[in-house]
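The complex appears here minus one protein chain, its other protein chains still in place.
The first chain written gets the first letter, and so on, giving A and B; residue counts start at 1 in each chain.
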Amino acid sequence: MFGKKRVAIVGAGITLFRRNLKETGKELAYHAAKMALEQAGMELRDIQSVVMGTAPDAFDGVHMKGEYLADGAGAYHKPYTRVFVGGGTGVFTPLAGWWHVASGKFDTCLVVCEEKMSSCYPHPQYAFTTIFDPILERPIGMNLIWIFALEMHRYMHKHNIKKEDIALVSVKNKRNALDNPIAQLGANITVEDVLNSEIMAWPVQRLDVSPTSDGAAAVVLVSEDVAKEVTDNPVWIDGVGWCIDSTHWTNRDLYYPDYVEYAARMAYKMAGIKNPPKEIDVAEPYDPFDYKELHHMEGLLLCRKGEAPKLTREGVTQRDGDLPVCPSGGLLGCGNPIAAAGLMKVCEIFWQLRGEAGKRQVPGDPRTGVAQAWGDLMQYGSVIVLRR
Amino acid sequence: MSLEKITNPLNARHWLGHMEADYRYTLGVAGERFLKEIKENARIMGAKCPKCGVIFVPPRLYCEKCFAKLEEWVDVGKRGEVYTYTVATIDVDGKKLDKPQIYALIKFEGVHGGLIHRIGETDKVYIGMKVEAVFKPPSERKASINDIAYFKPIEH
Partner (left out) sequence: MSVKVKHFPGEEIETKDFREGKVLFESFRPKARYAWSAGIAISRFLEELKNGRIIASTCSKCGRIMVPPRIYCEKCFKPTDGWTYVKDTGVINTFSVSYIASDASRLKEPIVVAVIELDGASPGMGIVHLLGEYGDWRQLKIGMRVQAVWKPPEERVGAITDIKYFKPVKG
């Protein structure tokens, strides 16, 4: 095990995910952090350090958003760090929390992720477009959906994948979300609904995409000594991995996310996982678009390149299948408050491994789970392996 | 194809642009109540922590020190004291103001925190000066911090 101490998650908290929530970002962070502490049976004074993950300041519209959110995240007079790697933030933040505890420097760390995208009005699109190079890309009129469409098209072309197979992911995840109390968009839709939905930037259609949302999530990390005192049921962070690729996205073949594979290998090596499809019981890859779940399943080495659509078609990734993927309903079903969405996936694996997922529970007593997030300009992968 | 030398090294280029965005910030659960009290009742409220006993202004949903939920709200009155101040001579765009404007951090008795606001009806200000909130007429109030026009010195 790398690190001086083994690190466990002992509590998790989350708010509703909705297009518009009345609470300020601070209030959202508080609700999630408070719930995580209560679930862990701990108080704020037990927390020695805080890590906050939150994506661009431009969404909430508060510059230095990390500092702004600090007191809502319980960081008053505590060692505090804000981390940000675009969409990868939600899984990266607990990784940064892991460093705090595994290094031996702190015994406890409160990890909080928040996003309030509704402040950017009428749509966060403006904030998104500033990700593109101001000289070579923005003058062409780049729109964030375009870059996903370009990647999706390349993936479909390389493996000769039909839209019907990709649409199955949207159908599965929205249906899974019906059993999730915090979900924004749980629904019973069909492949036809997806194929008939409005074309945004072909091949991307409206029902292929997750919405923008407000929301927050939190987890409490403790060292193994503290875990013994606090709970009988710790969930261990056994693998951490992260990797970034170049911003020159037009110089890469977008059909495969190498950077996700490198992050996954790093995490699997630490966790001692040699055969991911066999040794992983449940997975939550990042799914802001339906094709991304497939793209990331392959990057996570859960199947061969180009094989993910086949597994989906065969029902392998359903909750009662051999490798349940996104039992939470994913971003497609729950909503996408960028950083909080990634941490939601970590929370879901936590609850799945503890048997607390209720109607979403995958059967068969899962013991090992993986969550992954992805971000920036098609370039960042963060991976966490949890075990009971 | 032969290469041509760059014409002029001073042609280091800039690309001009701006970042457009509009923002609508919800006041939040606590913020909405605070500003509604200012608008409708001309009252400045604080929130009291049941564990620490601290009263926060502006009031908030949670105590940042102990993380307790704050349910008890109290009227902190309209009078306070200048904790610190500055005199602004230029506006937010860097243009000179017609008349200098005094901004102060005003603290209320027994309260943790305070309000940043304008000082009016005087050119003189000092730390410790006692002041009182002057509200705009009810029809002009919008549930904004600017529903208080300024704080004026209280004569003793």
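Following the convention adopted for this analysis, a contact is a pair of C-beta atoms (placed from the backbone, for glycine too) under 8 Å apart; a residue touches a chain by one contact, two chains touch by 3 or more.
Not measured: the values here are computed from a predicted model.
**Student:** Among A:Lys4, A:Arg45, A:His157 or A:Arg313, which one touches the chain that has been omitted from the display?
**Tutor:** Candidates A:Lys4, A:Arg45, A:His157 or A:Arg313; residue touching the omitted chain: A:His157.
**Student:** Out of A:Thr54, A:Asn180 or A:Gln372, which residue would touch the omitted chain in the full complex?
**Tutor:** Once the missing chain is taken into account, the touching residue is A:Asn180.
**Student:** Based on the whole complex, identify which of A:Met142, A:Leu178, A:Val191 or A:Met270 touches the chain you can't see.
**Tutor:** Checking the options A:Met142, A:Leu178, A:Val191 or A:Met270, the one contacting the hidden chain is A:Met142.
**Student:** Among A:Lys5, A:His31 or A:Arg82, single out the residue that touches the unshown chain.
**Tutor:** Residue touching the chain left out of view: A:His31.
**Student:** For the chain that got dropped from the picture, name the residues of chain A it touches.
**Tutor:** Considering the whole complex, chain A reaches the absent chain at 12, 14-23, 28, 31, 35, 39, 61, 121, 123, 125-126, 129, 134-143, 145-146, 149-151, 153-154, 157, 180-182, 198-204, 214-215, 246, 248, 250-254, 328, 347-348, 351, 354, 356-358, 360.
**Student:** Considering the whole complex rather than only what is displayed, give the residues of chain B touching the chain that is not shown.
**Tutor:** The missing chain touches chain B at positions 1, 3-4, 6-7, 11-19, 21-27, 29, 31-32, 35-36, 93, 143-144.
Definition applied: only the chains that are shown with their structure count from here on.
**Student:** Spell out the residues on chain A that touch chain B in their complex, using ranges where they run on.
**Tutor:** Of all residues in chain A, those touching chain B are 20-24, 26-27, 30, 33-34, 37, 43-45, 58, 61, 71-72, 74, 76-77, 118-122, 126-127, 130, 134-135, 138.
**Student:** Note which residues of chain B are touching chain A in the complex, please.
**Tutor:** 15, 17, 19-32, 60-62, 64-67, 69
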